[in-house]
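Just passing along the structure, written as structure tokens.
Selected chains from the complex are presented in situ; the others are not included.
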Amino acid sequence: MRKILTYGMVGGGPGALVGDAHRKAISIDNSARLVAGCFSRNPEKNKAQGEKLGLSADRCYANYKEMAEAESAREDGIDFVVIVTPNVTHYEICKAFLEAGIHVSCDKPLVLESVQAGELKRIADEKGLLFMVTYTYTGYVTVKYIRDLIKSGEIGDIRTVMAEYPQGWLYDENNSGGKQGEWRCDPAQAGKVNCLGDIGTHVENTVGTMTGLKIKRVLAKLDIVVPGRKLDDNDQILVEYEGGATGMNWSSQIAIGCDNGLRVRIFGSKGSIFWFQENSEEVVIAKEDGISHTIKRGYKVMTPGAAKYCRTPAAHAEGWLEAMANLYDSFTECVAAKKAGTFTMEMIDYPLIEDGIKGLKYVEACLESSQNGNVWVELKV
Amino acid sequence: MRKILTYGMVGGGPGALVGDAHRKAISIDNSARLVAGCFSRNPEKNKAQGEKLGLSADRCYANYKEMAEAESAREDGIDFVVIVTPNVTHYEICKAFLEAGIHVSCDKPLVLESVQAGELKRIADEKGLLFMVTYTYTGYVTVKYIRDLIKSGEIGDIRTVMAEYPQGWLYDENNSGGKQGEWRCDPAQAGKVNCLGDIGTHVENTVGTMTGLKIKRVLAKLDIVVPGRKLDDNDQILVEYEGGATGMNWSSQIAIGCDNGLRVRIFGSKGSIFWFQENSEEVVIAKEDGISHTIKRGYKVMTPGAAKYCRTPAAHAEGWLEAMANLYDSFTECVAAKKAGTFTMEMIDYPLIEDGIKGLKYVEACLESSQNGNVWVELKV
């Protein structure tokens, strides 16, 4: 029986969607209890949120540095911290908690540049700390099932991967995207890319997680479609993987009629696999005779590595929060094992800081390719 | 800001799916905290489960009667109880908690006979207590949206309703249904019906919730398809609603290839609405020109009564647990309002004991119809 862990949160103030999602995801399985936080730079909001979430007043901190120090000092300090602040702040906050010896779960995109991420990894490694980057979509049971199928050779050698993530919420110059749209398209807040960082990295990470393929080089066309915008909103990318497989990656925020359309189609020498985030309860597998087989989460054919995450029977749908909860399921298991001294690397089944670094290198290579007129750029390893 | 309530649970021991689902559903929104329980008749299992769930030892009770009395006596006693034991025990347990003055959430089917349900309702009404019957499927945001659309006249007068709930898990005489299949098909444990009580009542309740229609009479054919079985596993029913609308209800556990296929198609004089539980993030509406419109949970057109339950943006799927969580969202709001003296009937947005009674009367009428050779039987009001 696993002891319930405790955690703290930085960010996730009143009305913040992502912070709330992390809290709900952790709550579903009751894998950890929120006991500390620094939710907002605004003292009133911070206090109000702490009270609403049932924290004792002394663990609702005015700033993250104070929180990292204080929690590190307490005997009953938090077991890990969840960082859900805007991207630009991730680096400093992560660093503070790592240096304080606290395991970290940080939202993606991890940081702005891959060198920063490398630095965080270095500290984490030195201190023997766990670091999860919450690529939510890889938490789906069906993604884990696909990963296991491919590893087992079910579809032979992978030949090409068609991956895409179209959304439509930023289709309009008249601010269809609201406040979130504003900051995501503001270079000062979002960095050098908008769409590619926000959702293009999910494409890269989901394909990588499913297939195990490593990107060798990219040829990218990052476009600004909506007049007046300063960062990319439609990205069309050719990919070459090590070993010779190819692919096309498309991410877009101007695709009217698309909501959250992460879709991956993997074509191998002996079969194909089709997966669509908006229908994540299903996997379609085609074999050499062309017949498509529809397999639902929870069916008996699930691999053990996928089946263990099923909370409900097939067709009692699990959703996006449950996918995130699956990440925390493994992460908290690992944190608990660290505490108990029983941790081994094989226990890890969540996205690592290495994934975050890969994502940043993907972004950097795409940016370079696009700025140089859509030429091939190798990913720096 | 709502204060976090406390609750107790009867049933839901180690490995029990339904109890776990209720706990998870309540956890998602952190609307109440589990502080007391009587999880199993087996003392070891009971104790282990209490410890696992973080209860203090003195609130892990050996039997439900003791629990009802003790919690009622405590100043900090539970705000409500969740009853997730086998159906045959519901009546006595519900009664005990109601008599102890504690609000009740009870799994469906509520009890075995409608007279028992009427008795529970009488006690609850007398004591001013809230009573929720957890028809999970009516918690979906899309179900609430459909209910609001129909009420607003969007599809005119309802003419016919085609509703069904096929499953395949009991297709086989060789025990395809496992342990749950065994007790559900055992008259001693399940009562007079199997399929009709287990899922047929969901058909009746979902249609009733969406449309507001009341069943006038039924003509039912309850069949035992699998040789050797003692209770119905395939039910085909003609329905007449008050006001003249008609319908066909089908529920089945022998339908290979169907998992949890609750589907409702509502045909009105000005349009139609299509809903499928396995794709509950969508509603399809057809109007007089025949064009079908696909509306997803979270779209701006959602009615306020549906939109308020959205936790995540469109296409960040919510699932079955979230549907159940929506029931508890309203229920706990009402319980809190009861405590605060601010409760009004308009706050209620969850299935009532009246729904449980309707379900039992539906079952009783269908059974009578089927036993008498498939004749029309009026529902007793």
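Going by the order they are written in, the chains are A and B; count residues from 1 in each one.
Basically, a contact is a pair of C-beta atoms (placed from the backbone, for glycine too) under 8 Å apart; a residue touches a chain by one contact, two chains touch by 3 or more.
All of these numbers come straight from a predicted model, not from anything done at the bench.
Displayed in place are 2 chains, all sharing one sequence; the entire complex defined by the structure file totals 4 copies.
Everything that follows uses one rule, which is that only the chains that are shown with their structure count from here on.
Computed from the mean C-alpha positions, the centre of chain A lies at a distance of 35 Å from the centre of chain B. Every residue of chain B that touches chain A in the complex is listed here, in rising order: 1, 4, 17, 20-21, 23-24, 27-30, 48, 51-54, 259-261, 277-281, 296, 311-322.
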